[in-house]
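Would you mind keeping the following structure in view while I ask a few things?
What you see is the complex with one protein chain gone and the rest in place.
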Amino acid sequence: MNLTLKVWRQANAEAKGKIETYPIADVSPDMSFLEMMDVLNEQLIGQGIDPIAFDHDCREGICGMCSMFINGEAHGPDRLVTTCQLHMRKFKDGDTITIEPFRAQAFPVIKDLTVDRSAFDRVQQAGGFVSVNTSGNTQDANSIPIDKHDADKAFDAAACIGCGACVATCKNASAMLFVSAKVSQYALLPQGKVEATDRVMNMVKQMDEEGFGNCTNTGACEVECPKGISLENIARMNREYLYASLKG
Amino acid sequence: MALESKIPKGPLSDKWTNHKSNINLVSPANKRAIDVIVVGSGLAGASASATLAELGYNVKTFCFQDSPRRAHSIAAQGGINAAKNYQGDGDSTYRLFYDTIKGGDYRSRESNVHRLAEVSTNIIDQCVAQGVPFARDYGGLLDNRSFGGVLVSRTFYAKGQTGQQLLLGAYSAMNRQIGRGKIKMYNRHEMMDLVVVDGKARGIITRNLVDGKIERHGAHAVVIASGGYGNVFFLSTNAMGSNVSAGWKIHKKGAHFANPCYTQIHPTCIPVSGEHQSKLTLMSESLRNDGRIWVPKNIEDVKAIREGKLKPTEIAEENRDYYLERRYPAFGNLVPRDVASRAAKERCDAGFGVNKTGEAVYLDFAAAIIRYGSEQAHVKGLDENDTALVKKLGQEVVRAKYGNLFQMYEKIVDQNPYETPMMIYPAVHYTMGGVWVDYNLMTSIPGCYAIGEANFSDHGANRLGASALMQGLADGYFVLPYTIGDYLADDIRTGKIDTNHPEFEKAEAAVKAKLDRFINTKGRNTVDYYHRKLGKIMWDKCGMSRNAEGLKEAISEIKALREDFYENVNVPGTTSEFNEQLAKAGRVADFLELGELFAKDALERSESCGGHFREESQTPEGEALRNDKDFTFVSAWEYKGEPSKAKLHKEELNYEEIEVKTRSYK
Partner (left out) sequence: MLLRVYALILLYKLNTMSLISSTIGRKVAMALSGLFLVVFLTQHFTINFISVFSEDTFNEISHFMGNNPLVQFLLQPILIFGVIFHFLMGFILEMQNRKSRAVQYSMYKGGANAPWVSRNMIWSGAVVLSFLGLHFYDFWFPEMNYKYLEVLPLDPNRYYEEMTHKFHDHLRVILYIVSFGFLALHLYHGFASSFQSMGVNNKYSPSIKKFAISFSVVIPLGFIFIALFHHINSL
């Protein structure tokens, strides 16, 4: 199929960006979206145009590095997929596709479609861990039984890949879904409960300092999340935070 | 330089304990004055960084991705082995050790593998304490499953995302130390070279991938944890950025590279769909527990399928060739990875491949669906003869077990695997070879270490399922942080490493010159053009089946391709900006050298073992034939100016504890 791509080009963080239009021909429906971008880049290099910079790595939907806002939606029109697993069969011959970087104050553009998501790392560094040394001399793994339902819920929350689609999608650029996934994972496990109070306070504080917006419960994040992380986690974080605040 | 493996004396099962008690330690006060660099943030790199920082060292960790959490360990699906024996099925440290040695086709170092089996149990304890959400049963205890050709259930898992959960666990341990200021994390930084001062590793040169700045970083020790080099094949299950560069740079500075030809080709991957393909996606090996692998018996059926005139479901049972069950009645579809992969290739080479490229076989769940369905109907007291009902019930069971994999398959291939058999084909997955290390995980450069997939140590010629995660975390959490002290104990009076030393200047100048050369070549072919070409040579001539003639051709073809690369590559942009093509050019340049050494190593080893199959060395039935008399050694290559001149050192493998046998899965 033949497509018209409208792509955000921005030379570096300081430069002013704009949308450029590129035609691309003979796109196979079996290509992934990123493979289509590879083909476009080969074409651009041939024409002496700087290839489009975009983040990507595992290309199997788990590393969370790819990050495009395609036709007005994070990771494009398909559900429960990252951009690397979005296939061109979701588009029609003759389509115009608009591709922009994930936009948020906390995610500054590095170049073209590449953004800096280190704010997420800093939120995790503020408390996204269990303070246990890696000595290997902890108690036996089976010494604390954990309710299967809680363990499963903790897993579901822990499945977050940190791609930032929640922030990119949210009309307020809020990072609540991301932060709440980590808060929930640990809040649901006995190992994490011990320092739950400090964790939620510190992580939320860092999240706010990074300049993410507020949650207004639109639920867009849950819909666009490639791993289907539930809004239930945000409610749990609110609960944890309230409890931690009142506990003082 | 002679190879000294530094294996401790004494009985096998006491070696590690005794060694730990006898090696030198660094006092807490002195650790504060010692810097350690870790390159890579996967399971091995992240766990090592976290532990080293906890112990008190100042750690600098580097990764080329935008966050340490992206490292490709995250993509491991199946699970992690540990000799916990929670299922009471007779597992033990010894059995895990034995299975790993046997799985590696008797080409790994006994002492290292035993140590791996010993610390395996600590890994599970540690990860649970860190809040890794492993699968549990209804009693709240940890669940296990059986994996790839072993007789016990010792694999711990977190759905099909075990690697992700373990990596995020190590990442969280690292985050804690970053928050405390004990680890300084450098994201989007690529290691460009190792700096060796007076024979010791003293730092690295890096390039900041965002602005192109070349930086110098000094340290008392350098740890390479940069993963495997499967991307030398262009198409593999590795991430797009996975590369050999860190390992290759230290090789060129004096570290021996061991067994480069040992590559694992994983049997259950989604087949190539066309020329545009950029990578291959793995489907967990656990699928073979229930899926039956087959191709049509008659070549006419194959033709009809390729032309779209026949559907696989329309082929009668008697016209299907379940070739694994036919050839290996004892293990059937559960033979080890190397055996299953070669069998698929054999059928496709004979013309029975079932997709348009002729490189795919069927993995069929129809029988499993009926089996589970009848079982469920029986349990629920429903009509077992109602085929629609049985099918529905069976599909539910299969969905519960493999739902995420089936969904992934459907997203990529656009076919419903509940209704029609999956198509699979082998793909390059893991490289057992890597930087040569001694028992302390130190390379042949003093002060330079290699851990995880980047080293060669534990998997011999073939890795068993669910062992890679185990090795990465064992090296990082429990081995390296202690053994490194033995070396650093002599370094407590060294003081800060001076990055103005002439060696740093020299290394930096060389890095800059190389980058400028890429930019200034202004040739006609893109970097990917060369990478694809290299991949094709590797796959055709150094892939699942190798012979002397092909390997010789590969050596000369890769050499010619490399020369052409330096003459005609086109790297756009400048060195001082975010330039993905430039970063890729550096990686492909290293693959173009490694590829040649790979072929040379494969040529030298004229036996078949594990993932390395030499057509000249096979039984009359076409099975791999090992030559223990002449090849029970590790091939460690020393760099001598270019790959073709590399010098071979042999580390003899002595098996004290176990008897070397022929692997048989018949």
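Residue numbering begins at 1 within each chain, and the chains themselves are lettered A and B in the order written.
To be clear about the criterion, a contact is a pair of C-beta atoms (placed from the backbone, for glycine too) under 8 Å apart; a residue touches a chain by one contact, two chains touch by 3 or more.
What you see is a predicted model, and the numbers here were worked out from it, not measured in a lab.
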- Can you pull out the displayed chains that the omitted chain is in contact with? A
- Item | Option from A:67, A:85, A:169 or A:191 whose C-beta touches the chain left out | A:169
- Touch rule applied to chain A and the missing chain gives residues 8, 19, 69, 71-73, 77, 98, 100, 103-106, 169, 171-174, 176, 204-205, 207-208, 211-220, 223-224, 231-232, 234-242, 245-246, 248
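To be clear about the criterion, only the chains that are shown with their structure count from here on.
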- Item | Distance between chain centroids, defined by C-alpha means - chain A, chain B (Å) | 26
- Item | chain A-touching residues of chain B, taken from the complex the two chains share | 47, 50-51, 54, 65-72, 74-75, 84, 86, 119, 122-142, 158-159, 161, 164-165, 168, 171-173, 175-176, 178-179, 185, 187, 210, 237, 239-241, 273-274, 276-279, 281-282, 407-408, 411-412, 414, 477-478, 526, 528, 570, 572-573, 577-578, 580-581
- Note on the structure: Listed in rising order, the residues of chain A that touch chain B in the complex are 11-12, 28, 30-32, 34-36, 38-39, 42, 45-46, 48, 50-51, 53, 55-65, 78, 80-81, 85, 87, 89, 110-111, 114, 116-118, 120-121, 124-142, 145-148, 151-152, 154-155, 158-159, 161-162, 185-186, 189, 191-192
